[in-house]
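For chain A:
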Amino acid sequence: MKALFYPGCSMQKNARPYLDSLLAIRADIDLELQEIDDWNCCGATEYMSVHRVAAHSLIGRNLALAQQQASDSDVLTAGCSACYLNLAKTDAQMREDAHLNATVNEALAAGGLAYQPGSLKVRHLLDVVCHDIGYAAIKARVVKPLHGLKVAAYYGCQVARPDYDGRWDCHEHPTAMDQLLRALGAEPVEWSLKTQCCGGHMSVIGPEVAFGLIRRLIHGATQAGADLVATLCPMCQLNLDAYQVEMNKHFHSDYQMPVLYFTQLMGLAFGKNAGELGIGKEFVDAAPALAKIQAEAPKVAEAKRKRRPKPSDGLPPPRME
Partner candidate 1 sequence: MSDSFEPVIIGFTCNWCSYRAADHAGMTRTQYPPNARLIRLMCSGRLDPTFVLKALADGADGVLIAGCHPGECHYLEQNYKALRRHRLLQRTLAQFGIEPERVRLAWASAAEGVKFAAEISEMVEEVRKLGPLNWPARPRPLATVPADIPVLSEVAA
Partner candidate 2 sequence: MTSQQERVGVYVCHCGSNIAGVVDVESVVKFAAEELKDRGVVLARDYTFMCSVAGQELIEQDIREQGLTRVVVAACSPHLHEKTFRGACERAGLNPYLAEMASIREHVAWVHSGHAAATAKAKSIVSGTVERVLKNEALDAIKVPIDAATLVVGGGIAGLQAALEVAEAGYEVYLIEREASLGGHMAQFDKTFPTLDCAACILTPKMASAGSHPKIHLFTWSEVEKVEGFVGNYTVSVKKKPRYIDEDVCTGCGICVEKCPVLVVDDNFEAGIGYRKAIYWPFAQAVPNLPVLDPDTCTYFIGAKTKDKGGCKACEIFCPTVPNSILFGQKEERVTLKVGNIILATGWELFNARRIPQYGYGRLANVFSNLELERMCNAAGPTGGKIVLRDGQTAPKAVGIVHCVGSRDRNYNPYCSAICCMQSLKLAHLVKERSGAEVYNFYIDIRTPGKDYDEFYQRVIDEGVHFVRGKVADVSDVPLGPGEESGKLYIQVEDTLAGLQRRIPVDMVVLASGLEPRHDSAEVGKTFGISCSTNGWFIEKHAKLDPIATMTDGVFVAGCAQGPKDIPASVAQGAAAAARVLSYIRQGELALEPVRASVVEEQCSGCRLCNGLCPYNAISFVEERRVSEINAALCQGCGTCVAACPAGAIQGSGYSNEQLFAQIEGLLREVRHETEVV
């Protein structure tokens, strides 16, 4: 499929492995990306609170350019959660608020641009990969399944909420990436913190707050038995990976939880080499975790001959059904 692509600033620099791995796998999943020409900053998370109209106009310019350049696809995708949320928010709020729509378009008109809200479908990259390309197509491309790798799927706070267009199965506990990991042969672990905050820019503004949040996530993934965390957002990756080292210093702890992008894991499963996928650039070395990948699927512990539960077994286990 074809989609308009808004890379955003992170992917150019610190999240380069995200972009590299995406570019490496796009042919495998038949995803044709058309980068928006002359895109600008999305305003990140703060600008919206500083000046609402200016922030929307800044984002509106990207939408207007995308609309102008769109040829045979109305899907606009972004890999960064903040970029995605900003683009989706401006589109949704312009749709609902006629006054905002008029104001933003007035600003855009000064640059000879216009945006018709609703004309583009703003989607996060994971959403496109899971729901358009689909698990079956992805599974069919897997040549080196990630057998034996236990992964904590981490979505962060900005992707599944507020979910303007109803793209996700659940806002608090989404499962799209878990299903994707399963398609790649990995084992997603069940954990509580899928959509909890990574600390965002607090790692710069108030590191102690961020360290607490980072520690909770890393501890949660460790406690759930994960070998690594898979993420879909440059900010999350930066905080959990780069600041993990700082966090360990702060708490005198020794967590070693690698954090990779889901696209990197897809690349590995598709048989790409690690370098091509930007693996090795992470602060917490992923190599020991990736060494756990086995050639064969771990034997599902042969369903023990049904024996009757004894009182010492406790109550029947909880079930998600």
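We adopt the following convention: a contact is a pair of C-beta atoms (placed from the backbone, for glycine too) under 8 Å apart; a residue touches a chain by one contact, two chains touch by 3 or more; residues count from 1.
As a selection rule, all candidates are chains of the complex that A comes from, given by their letters.
Note that the structure is predicted; figures quoted are calculated from it, not measured.
Undergrad: Which touches chain A in this complex, 1 or 2?
TA: 2
Undergrad: Could you please specify the touching residues of chain A with respect to candidate 2 in the complex?
TA: So the residues of chain A touching candidate 2 come out as 170, 172-173, 190-193, 212, 215-216, 219-220, 223, 251, 253, 308-309, 311-321.
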